[in-house]
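Here the complex is missing one protein chain, while the rest keep their positions.
Take a look at chain A:
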Amino acid sequence: MSAHEHHHEEGLIHGDGPHGTLKDYLTGFILSVILTAIPFWLVMGDVAWSKQTIAFVIVAFAAVQMVVHMVYFLHMTPKSEDGWTLTSLVFTLILVVITLAGSLWVMYHMDSNMMPKHEVSQPL
């Protein structure tokens, strides 16, 4: 990543903030196309894998593509803003994981421990 490549060129009004290059954007775009096309193909095409395997693979592709966007489009580096962007991102990710995992875990068990469904049937 050439974050500060254009920093001191003449006539530039941008002082702060990481800068991307054409190469960054094109690399990010091509990687994103690949990382999007494969999951869609796995689900739309008749792939002879189990649903669990496909689900695992597409989630992995999504995670990689998010990182690709962060690096090539958002130009995140561990050093941007003295590390504060990364710190706040990590903090947010911890909260996101707690929210998602906690909700799914608790609500799944609440659901399983509820009254059995469809046992009280009413005559129509």
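Some points to look at:
By our rule, a contact is a pair of C-beta atoms (placed from the backbone, for glycine too) under 8 Å apart; a residue touches a chain by one contact, two chains touch by 3 or more; residues count from 1.
Convention: contacts and distances are computed from a predicted model.
Matching "UDP-glucose 4-epimerase", "ABC transporter permease subunit", "Cytochrome bo(3) ubiquinol oxidase subunit 3" or "Ligase-associated DNA damage response endonuclease PdeM" against the UniProt entry of the left-out chain gives the name "Cytochrome bo(3) ubiquinol oxidase subunit 3". Where chain A meets the missing chain, the touching residues are 6, 11-17, 19-22, 24-26, 28-29, 32-33, 36, 39-40, 43-44, 51, 54-55, 58-59, 61-62, 65-66, 69-70, 73-74, 81, 84-85, 88-89, 91-92, 95-96, 99-100, 103-104, 107.
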